[in-house]
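As you look at this complex, bear in mind that one protein chain is not there, while each of the others sits in place.
Chain naming follows the written order as A, B and C, and within any one chain the residues start at number 1.
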Amino acid sequence: MNPETEFPVYRVIDQDGQLVGERSGITNHQLKEFYRWLVTLRTLDQRAWNLQRQGRIGTYAPFSGQEAAQIGVAATLRPTDWICPSYRDWPVLAYLGTPLHYPLLGSMGHPEAGHIPDEIPSLPAQVVIAAQILHAVGLAWSAKLQRQDRIAVTFFGDGATSQGDFHEALNLASVMKVPVIFVAQNNQWAISVPVHRQMNTPTIAQRALAYNVEGIRVDGNDIAAVYQTFMDLQKRVREGSGPALVEAVTYRLGAHTTADDPTRYRIGDDDTPFRRGEPVARLRRYLENEHILSPSDFEAMDQDAKIVVDKAVETAEAYPKNPPETIFDHVYAELTPQLVRQRQEFAQHLSDGGDIHG
Amino acid sequence: MNPETEFPVYRVIDQDGQLVGERSGITNHQLKEFYRWLVTLRTLDQRAWNLQRQGRIGTYAPFSGQEAAQIGVAATLRPTDWICPSYRDWPVLAYLGTPLHYPLLGSMGHPEAGHIPDEIPSLPAQVVIAAQILHAVGLAWSAKLQRQDRIAVTFFGDGATSQGDFHEALNLASVMKVPVIFVAQNNQWAISVPVHRQMNTPTIAQRALAYNVEGIRVDGNDIAAVYQTFMDLQKRVREGSGPALVEAVTYRLGAHTTADDPTRYRIGDDDTPFRRGEPVARLRRYLENEHILSPSDFEAMDQDAKIVVDKAVETAEAYPKNPPETIFDHVYAELTPQLVRQRQEFAQHLSDGGDIHG
Amino acid sequence: MAKLTMIQALNQALGLAMEKDSRVIVLGEDVGRNGGVFRATEGLYDRFGPERVVDTPLAESAIVGSSVGLAIGGMRPIAEIQFLGFIYETMDQICTQAARLRFRSQSRYHVPIVIRAPYGGGIRTPEIHSDSLEALFVHTPGIKVVTPSTPYDAKGLLLGAINDPDPVLLMEPISLYRASHEEVPEDWYEVPLGTASVKRRGEDITVIAWGKMVATAEAAAKKAQIEHISVEVIDLRTLSPLDEDTIISSIQKTGRAVIVHEAVRTGGLGGELAAQIQERAFLSLEAPVLRVTGYDTPYPVPSVEDLWLPDVDRVLESIHQTIRY
Partner (left out) sequence: MAKLTMIQALNQALGLAMEKDSRVIVLGEDVGRNGGVFRATEGLYDRFGPERVVDTPLAESAIVGSSVGLAIGGMRPIAEIQFLGFIYETMDQICTQAARLRFRSQSRYHVPIVIRAPYGGGIRTPEIHSDSLEALFVHTPGIKVVTPSTPYDAKGLLLGAINDPDPVLLMEPISLYRASHEEVPEDWYEVPLGTASVKRRGEDITVIAWGKMVATAEAAAKKAQIEHISVEVIDLRTLSPLDEDTIISSIQKTGRAVIVHEAVRTGGLGGELAAQIQERAFLSLEAPVLRVTGYDTPYPVPSVEDLWLPDVDRVLESIHQTIRY
């Protein structure tokens, strides 16, 4: 079994913005809208980084470089499909309608970031690596049991594939034949560990063979390829073809989080191709080459993105702080006697000025 | 990828005792000795079952049907090779020199069953499914770091392959390229769950593809095939070829344990081929067909087995009971102050006759 | 009303819940055709079919992790962990995921799952099959922990757990599965979670126990009665959240307490109880609260377990010690 030939990387637009595959079912209008999304999210991400550096938000995990791998999937889903994201998957949630200030709220320590807007069937962003993969299996299973026409999609990284939960999830999903798509964003790094130290296989997709599920490799920086792959795939899965594992080959352009310094470990590996082929620049080249957008269009979109992001920052910074004692209200459906008492003590301590004595 | 053709079942002697592959490097003398082992262990296993039924030992996990898959491996190992067995792998340990009364001791609640004789580098039989697979990786790794010429071999069941620890172990072993052989005894059942509900793949061996390690399928009821497979494999692994996953296709002839009643769930599946091809009868047919052993040889071996097993039962039943307070001595290297005090209280309670008041 | 063993009562409760609510499904290792290794799910596979009574692959993290998803997706999964000793495999999915999702999502989601797990000693199981690990979960906000000592309570607690909107760990004392029969109403009833049960009224000392140890406490109480020591016996039933009022008011009355549990001593729930008692009933206490527990060793081999587990004599001895203090 040769993984490279068995699981070729599906690509439509190459690094230079040249069409190298077939554009099928993706209109120019869609590509423009995708570009708008990419630029907006890139702008948000860079702003968040700066906000952290200015001390205005806390730890933040940038997603720059992975926008296409996420938007390209999200754009193919239905509003009822279940989403189980990780901490780096805000582009998915944003595309599906989560206001852009949410990721900032999270980094500012607002608990509401865990409450994705009710109309989006998404779990909170998962911090424990790979845990959400099992939730997606359960959600897909619940849909199947209730004969609902919905699928579950879960996002995780290359590092997550080393966890036991990844394996247990894929095996269970395959045995139960539930409608779930596992999206591994292979961004080449798990903090400081390169993917070739994470696993001894050239692909993640080949792990599908261990479970007899469909395995696909796609260029995650090529939004057309991602979109087209998932347009087909989600349809098959929805119709009952069983689970599928997709490896979106991409690259984490920035640091792991704002607490990370990649110059310590990104030594000697040449990432020029990845950097050149990153999703925003790549799509822009294509749209330029094909004259789908003009320089002034790009200019306008950049401006729009700035405005939208400014607004998000404003909203986040103006966001009212939850009364601290409400933390007690989300442990159980009803406060236990212990929590009633503790909530009172806590509130008492607050009003005694406890919060300024830290 | 077609698993059936990519991972054919290697077989030398078929169910009817006919040579269907090449006998290479296995002498008639060895086959005779193997047969002696198979008969002895089968006799022991059946006796243990009966002892439990008579209330003379506690819960026991019979290994009948899997003797060849274990002896055939053990016979290829060196005395320094690390063994990480499960509860059903007493044949491995017996072949390597563990006295036959050990499995009985275990079922009689003697803690010494966990202390395999010092000259055999084996961990205690593992109860927690798949946990030992990671220990084997660590042991092989330690050998590699210390430039020792030894490998690690771990035994587990088809059910164990569903655990996260199985996956984490294979991935780590492959990344570190350590000399470990993973022996999955696919005995078709995990208690009441048939292997086709345990996984959605026709083979366990194909999981090797997910880790880029060697994967082999062998008829685990054909001791010649197992032996020949491992003679080659252990040599390669010893020389640094990296880890390997072997699926020994076998069958659990009996119940899961003496607490289990397989008639509840073994319904409708035709296991005649497995029963007919079970390792003792199969090898006997071959030895008969080829006139390697005569009826009186078989008779003598059966008699010998009975004698050896009688002796083991005697030894087990005469085995002195550990003073109960010694349990405190194996928690830490030194008794903690708490354990000193508790040991005293315990002994005091004992001498007060606490043990008769249960 | 039929006389049922605890395992029959549990089985009946599962059947009832599945009949009443099509969202209830049972999943775990060997719960299907085999009916569970202790037969708790006996007959359910035939009654409700393989879609609702599911033999999972051998993977505890998957059992709980997928149950979290099933619950959020609208089902009411009842997951079986074959023995509590194996629950370590799924600690993240229980303690960080199931127990914390309400909190993490600001109550957008809740996780109504029941995790059933046989536990405890006394029946000569192989190693690692008898551990009592309640303390780990009592220390985990967001999950409730219950354990019955009678067939009646077993059914009532299980039905209460199924109806609870939050994750509940039901620890089932293996040695009580078939220990006795009791009249158990056929219909739906619930033992409210969070309520202890006073098994025996007494004046001189309170003995607190749960699971298998309740019978030991009661036997000790009977023996003490002969010596004219009047023992109040409390069966906690719910270990989290604790029914502090029942505990404290009993000790305010008796002024003395002994706690009995199978789990190893250090860090066990007994410590928490003693701490609360001395904190809230300090002036009533006439003697230190004593604990009769497993020793600080791993659960020992069958030939030693009866010596290791708290027995009537050890409880009685502590009662004496407390009374004579």
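Observations, loosely collected:
Just so we're on the same page, contacts are C-beta pairs under 8 Å (C-beta built on N, C-alpha and C of every residue); 3 or more make two chains touch, one makes a residue touch a chain.
Here the structure is a predicted model, which means the values were calculated and not measured.
Across the complete structure, the visible chains that the omitted chain touches are A, B, C.
From the set A:G58, A:P99, A:P117 or A:P202, the residue in touch with the chain omitted from the display is A:G58, counting the whole complex.
Among B:A131, B:V153, B:M199 or B:A305, only B:A131 touches the chain that is left out of the view. Although one chain is not drawn, the whole complex shows that of A:V20, A:V127 or A:A300 it is A:V127 that touches it.
Between the chain not shown and the residues A:L123, A:A160 or A:V280, the one that touches is A:A160. Residue-wise, the contact with the chain that is not shown comes from C:A135, picked out of C:A40, C:A135 or C:V168. Within the entire complex, the positions of chain A that touch the omitted partner chain are 58-59, 87, 106, 108-111, 114, 127-129, 159-160, 162-164, 190-193, 197-199, 259-260, 264-265, 267, 321-322, 324, 327-328, 330-331, 336, 338-339, 342, 346, 349-350, 352-355, 357-358. Along chain B, the points of touch with the absent chain fall at residues 82, 84, 111-112, 114-116, 118, 123-124, 128, 131, 133-143, 145-146, 152, 164-165, 168-169, 171-172, 175-176, 327, 329-333, 336-339. With the whole complex as reference, residues 85-86, 88-89, 91-92, 95-96, 99-100, 103-104, 127-128, 135-136, 138-142, 240, 242, 263-264, 266-276, 278-280, 282, 285, 287-291, 296-298, 325 of chain C touch the missing chain.
Operating definition for what follows: only the chains that are shown with their structure count from here on.
Note: the chain lying farthest from chain A is B, by mean C-alpha position. Between chain A and chain B the centroid-to-centroid distance comes to 44 Å (mean Cα coordinates, whole Å). Our note on geometry: chain B versus chain C, Cα centroid distance of 35 Å, whole angstroms. Shared contact sites, meaning residues of chain C that touch two or more other chains, fall at 57, 59, 61-62. Residue positions of chain A touching 2 or more other chains, listed in rising order: 164-165, 168, 171-172, 175.
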